[in-house]
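To keep things clear, I will list the structure first and then write my remarks on it.
Removed: one protein chain of the complex. Kept in place: all other protein chains.
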Amino acid sequence: MDFIQSTDYSQFVSMLPELIVLGIFVIVLLADLFAGDTKKSFLTPMTAVLFLLGTVAIWIVPASGESIFGGMYVNDTMTNAVKAILNIGAFIVILQSAKWVDREDVVIRKAEFFELMLVTLFGMYLMVSARHFLLFIIGLETASLPLAAMVAFEKRHYESHEAAIKYILTAVFSSAILMVGLSFVYAFSTGSLYFDDLARVIQSGEMSGLLIAAIAFVIAGIGFKLSLVPFHLWTADVYQGAPTAVTSYLSVVSKGAAAVTFFVIFTTCFGGVYSDCWEWMMYAVIIATITIGNLFAIRQKNMKRFMAFSSISQAGYIMLGAMAADGRGLASMIFYIFVYIVSNLGAFAVISTIESSTGKLSMDDYNGLHKTNPWLSFTMTLAMFSLAGIPPFAGFFSKILIFTSVTGTGSMALYMLVLIALINTIISLYYYLLVVKAIWISPEEPKIGAFRSDNWSRLALWICVAGIVFFGIVPFIYQYCVDSVSASAGMLGLLN
Amino acid sequence: MFENILIWFVVIPVIMMIGLGLCRNSGMKAIRAVMVVGSTALLALSVVLCCDFLRLRGMGVDDEMLFTGSWLWYAPLNIHLAVGVDGISVLMLLLSSVIVFAGTFASWKINPLPKNFFLWYCLLSTGVYGFFISIDIFTMFMFYEVALIPMYLLIGVWGTGRKEYSAMKLTLMLMGGSAFLMLGLLGIYWHSAPEGGVPTWNILEIAHNSAIDPSWQNLLFCCTFVGFGVLGAMFPFHTWSPDGHACAPTAVSMLHAGVLMKLGGYGCFRIAIYLLPAAANELAWIFIILTGISIVYGAFSACVQTDLKYINAYSSVSHCGMVLFAILMLNTTAMTGAILQMLSHGLMTALFFALIGMIYGRTHTRDIRQMGGLMKIMPYLGVCYMIAGFASLGLPGLSGFVAEMTIFFGSFQNSDLFHRVFVITATCSIVITAVYILRVVGKLLLGPVQDKHHLELTDATWFERLATVTLIVCIAGIGCFPNWINETIQHSFVPIINAIQGAI
Amino acid sequence: MEITLPILILAIPVCMFLLLGIGGVYMPRKVAGVLGILGMGTTMTLAYIVAFTYFFSGNPEFIIDGVRQQFQVFDVTWLAFTERLVVNLGFILDPISAMMLIVITTISFMVHLYSWGYMEHEPGFQRYYAFLSLFSFSMLGLVVATNIFQMYIFWELVGVSSYLLIGFFYKLPSAVSASKKAFIVTRFADLGFLIGILLLSFYTDTFNFISMTSNPEAVLSSTGGATFMGASVLTWAMVLIYVGGMGKSAMMPLHIWLPDAMEGPTPVSALIHAATMVVAGVYLVARMFPVYCVVDDSLTFVTVVGAITAFYAAVVACAQIDIKRVLAFSTISQIAFMMVSLGCAYDQPVEGVHYSGLGYMAGMFHLFTHAMFKALLFLGAGALIHAVHSNDYTKMGGLRKYMPITHWTFLIGCLAIAGIWPFAGFFSKDEMLAAMFSRHWFWGAWMTMVAGLTAFYMFRLYYLIFWWEENPDYKHHKPHDAPWQMSLPLIILAAVSCVAGFIPFGEFVTWNGEPYHIHIELPVAATSLIVAICAIGLATVMYRQRNEWPTRVKNMCPGLWMAAHRRFYWDEIYMFITHKIIFGGICTAIAWFDRHVIDGMMNAFAWVTQKVSYSIRGMQSGQVQAYVVWYFLGAALLAAVTWICLL
Partner (left out) sequence: MDLSILWYLVPSVIMTACGVYGFITRKNLIAMLVSLELILNSADLNFVIFNRFLFPGSMEGMVFTLFAVALAAAETAIAIAIIINIYRSVGDSDIHKVNKMKF
């Protein structure tokens, strides 16, 4: 009863980012309803512009920094920063999907596409801000279920359906496992699923099989979204089958949200058993992720599948930040996510442009691309270098910074982990260079004719190129991540 | 920031890249104009720097580094863009400028995609310059990798032969080296500060703190030395060098063998030895064995090669092995010799590769069995090749002799048997070098003309002459008047030697 | 003495080299020749002035109460290895360097002059003169070196100029390989030299000759009695340094390059491979003589090597067909003579020996005279080859009436080298033999025998060229004497060879600068003279005109003759070692190893990665259920392993 009385609906105000996204969602929905079934060519620009405004708003409006609903939901500078970054990713995806959604068989559903996307984004926001497992689960499901619909968006392509079914089945399975894990966690708790309360309960020393199982299941559940090995197997097929826009969305935005959430959960509520337990689990998982991802990526010819495996190994690098498990680690992780978003989306922007203009997806089709499309080749090269971590492009800095923060903990084991990661960068460099080789070096005549990509994707490409080139050289983005994390360090009980 | 002269070494290439970006892909004139102006500016800049440096030293300014400047970059990790030069870096910058200058003219008629070629070429030189000017190991490493990656495209696109394989191999092996290097640098960074201090990337501060405890030093020394040693073509990590050089286009071989391989040696003493002196004293012997092997090994392998570029690649293995070998002797004279060897090897290998490129451009073969009597056909190139050869086999009056002698006499200061044995082994290389150099000269330039079609070939053009003369003048200059360079280098080694002595 | 002239002596040739080398292509050959000759002429005059000032001015710089001093005209820093170990470039004036100045410039000038006629129609005339100037520069720099490192520097330079000049006819493969051989063999010897210098300088901390030779005991003590494999370090150092000398002076077993070096133009052979460069080894030993004396073993080594080489070369010379080869081997043998005589010298008085430093003086004396008459012989041979267009005496015979000047001058040369009174060779050889006897009778007897052999093969050569029988093809092309540019040097050198013996050499050149009055050792002189005359008689009997004796002698011991003709198979041995063992064995093996093992390793990594990535593809089976199995097992495994590890 007193719960009801104490409920103060003004609390919702400090959920500003969520509100903004919901607002845009509603606007798009209404516009879609009342615009009649013309081509709705205004939808894309409208969504894009609104979205951009929303992003800016999230960025400039200072975070309330308070935790509401009894601490279930936290809105602090860190979450704000993450949301803004996710927004940028989503914005670029909108831009690069602009041409695809106007295809005659998709155009009637283009509003739905945007709506679904906004919903998933909303879910991710909740994930990031959640400080209670219930809210977390809700956010997770909100983020992952609509994605199934988005994956299945290509009605006429069989691959799309196959991808969707694989996705939904594994997703449900993993969420089921996650819930089982959470039920174990609940068994530990003092009857509350607040991260802070759990953190008080779960202290190092008092380990039990149940807790270990719980942690393992939670890792599995979130690892599914992050596509960590061995929870990654859906990734390749889904990425390949899904519409390219959705693939790029999956590969960056949902990953980013999941990574941050993972960090929050494991440093706050499982922080006590970091070095006892999950450090070593993640140690193994990260090594497996990076290595397996690389080993699979070597052989791939289909660009989307290739990017899928590359993103798997990238996820491993992202999770290195979680190994650091301190403010520096989180900041480096967020920065990595940001850089990874622009680099990966740069690559995907090129892929989708080429696909939507020529329908070509195989790496062999890229042979001699530079003869016909020098700018696309240039962008692709930069993106590949950035993903491979080559200076002076942003990827180099994100990698080095995350390595630095991991080694900062000073444990020899983590040095070895970094060494393994570094050696893996050689393999990754190999397959990224394969793309560069196809574009620049292969002597064959280009299979892809010269074409002029639409302005939307141009804009997307330009944003990505700018990001790739400048994010590393200008230091204030990393500074921004660090500041936001340190400002909200109180909110998440960081280790050391 | 821009009042610091050193920054311009990075800025000018960037400006050049922008300028090239504005050129049309076919606008050969404009591209050449940009390159000539830019590389000349760089050459002038480094000459000015050199004179200014000597002037300051002459005025008795004996800070360890001059023209220092430091600008905060990544505050949270205390990363600065810190620049500064001592005598060695100044000479290295001079060397780089000379070779960039010569390389520009050596690739006068490059095709296809001249614009992209020079873009990557400028990126490469940016990395090289940045590496030599920076005294912050983070930026140092960054520029190091900046210099590495363009090699892939430069070899892959504009190379010859099995270029894709070689380019990939070269890139991956060097990156493999830099993986270990990175680990070492991270270790150095986190242990750089005394207990409770803020860790730093700045070489001078690290050396001044000397807080890295020996147990860590050994590990880090191995990582960094191997990391740089790969680029220094240290046995057994040298196999990228023959293939890479053989397939690279002329200017790239020049820049790569001439300057890029020097990054290895430079890093070895600037980071591995200077910052980890205790480990250097303790573990030098391992690498002395390896480098000693690569000296003789490279020379012997060069004796039976038939491809001109392979011969020079293996002789580079031998000579760069000499550089690392001398660095590991840990005394002033030998290390000075190492630097002299870097300069001399840089110049003469650049000259070699330039000439090979020119000859190949005419005969369209690099197989010495298919050539002969070229001295008759193209006397200018022939004479230049002979001069390069004599420099390489250490003829007095040319740079090679000075370098090798300094190395031998310096290395001989270590009087225990182990060092003696390896020094004697190293000295044997002067004979083997003579063997393979004269073998090439005899087969390639002298004797009867093998291929009648070669009789129509022409001698060097004006830009080729310009490229070669520049290098030859430098080679002879060092060879005849070595002492001022020698003194400059010796002075710069004082702090490093003190660090080593202090760590015993 | 002020610095100008010495500087000029070195500067003029090097400037001439640069001028002719760079600008030569653009100037007509006559101009180039004249420039070269004038340049060398000036250098010669300057050298004479310097030398005569040194010997006769009586200036206290040079001579203090009758003892000639070593005087460094200048000595500037070139390269400072450490504070103490500094390489200087300088100009030392002392008896031997002054003497060498005279020898080098004289012969060089003669050769310059001679070449103008001899090389007239060869392509690359300018280049030839440029190289000659380069050589003269390097040789002069070598003899005036104030420190052993400077000597090493110019040592290398003479090596390379010899390489260039031997390979002057670079279109002939034989010339190319000969030049390569010469360079590499001497380079190999220089390795020994270098290591020797390393050792010596490491202990003495100086390169300077004067500081080393002025008190050799200090050098000995500086090594602190360190030994290596039984011998003292200093012995090692001196022997290694001598190895360098062996290379340049073609002592066994490093002699093989000199006969091949005859592929070069004949004047070059006269200059480099007879008169000047090949005696660099002797000069080196003479320079370091006091230091050699403190370690007696090294001096003995010098003697033994010299003695063996002298005999070997003399025997081989008896069985050569190519006249230049004969002269080459005689050069080897004569240089060995000098070596032995140096080796037989003492640096302090010994009872029973009336003058202990005799060997040194005699060796230098012979160096001087030998330079003159051997150059004469080579130039004469050049004239013959010029006339007959062949190096082969079977193409000659009975030339005396066609080429009188050549004939007489050549005869004088032969008499001189055979050691017949009153020609130059007699006096120097007599002194040397005396010195050898004074060391030990064996050396004396042995070398007297060699002297006999010398006389024999020289006159064999002489008769086979000028007497024997006329070659039929003189009918259609009639040989004649060379033009004046070539004859003039012959005559001058012949004149010198006649009178040089009467120079009171001991007054000028002794090991410690104190003058010594030469006087003929009658018993020694008599024996050597008799031996020589008998040898000449034998040669006369056998070769004066066509007869069966030579073939008969040959058939008496055909194996020996063949062996001698093939120079006792030294070249074959070297060929085997270098090509079969080093190239075929070591180099090829290493190259293979590099390509297949080291490089194979690197490729193996890539290969393995590819294989692994292929072999694990089954994991991605496309089956949702399989995925889930992996998923579940993964989670379970994670839990299980951690549980096992922690609890």
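Worth pointing out:
The letters A, B and C name the chains in turn, as written, and every chain counts its residues from 1.
Everything below uses one rule, namely that a residue touches a chain if its C-beta (ideal position, glycine included) is under 8 Å from a C-beta of that chain, and two chains touch if they have at least 3 such contacts.
Since the model is a prediction, treat every value here as computed from it, not as a measurement.
Considering the complete complex, the chain that is not shown touches A, C. Looking at A:G54, A:G223 or A:G241, the residue that reaches the missing chain in the full complex is A:G241.
Taking the complete complex into account, A:I137 is the one of A:A84, A:I137 or A:A297 that touches the chain left out. Note that of A:V21, A:I68 or A:A163, the residue touching the chain absent from this view is A:A163.
Contact with the omitted chain, checked across A:V172, A:A199, A:L459 or A:A489, is made by A:V172.
Contact between subunit C and the unshown chain involves residues 617, 620-625, 628-629, 632.
Considering the complete assembly, subunit A touches the hidden chain via residues 133-134, 137-138, 141, 145, 148-149, 152, 155, 158-159, 161-166, 168-169, 171-173, 175-177, 179-180, 182-184, 186-187, 189-193, 236-237, 240-241, 299, 305.
Basically, only the chains that are shown with their structure count from here on.
Put simply, the chain nearest the middle, going by average C-alpha positions, is B. For subunit A, the chain with the farthest CA centroid is C. As a whole-number value, the distance joining the C-alpha centres of subunit A and subunit C reads 79 Å.
Distance from the subunit A centre to the subunit B centre is 42 Å, each centre being the mean of its Cα atoms.
Shared interface positions of subunit A, defined as residues touching 2 or more other chains, are absent.
Touching two or more other chains at once is no residue of subunit C.
Taken together, the subunit B residues at the contact with subunit C in this complex read 169, 172-173, 235-236, 238-240, 242-243, 297, 300-301, 303-305, 332-333, 373, 375-376, 379, 390, 393-397, 401-402, 405-406, 408-410, 412-413, 415, 423-424, 427-428, 430-431, 434-435, 438-439, 442, 445-448, 482-483, 486-487, 490. On the side of subunit A, the complex with subunit B involves touching residues 328, 331, 385, 390-392, 396-397, 400-401, 403-404, 407-408, 410, 415, 418-419, 422-423, 425-426, 429-430, 433, 436-437, 440-441, 475, 478-479, 482.
Against subunit A, the residues of subunit B that register as touching in their complex are 73-77, 79, 138, 141-143, 145-146, 149, 152-153, 156-157, 163-164, 167-168, 171-172, 175-176, 179-180, 182-183, 186-187, 189-190.
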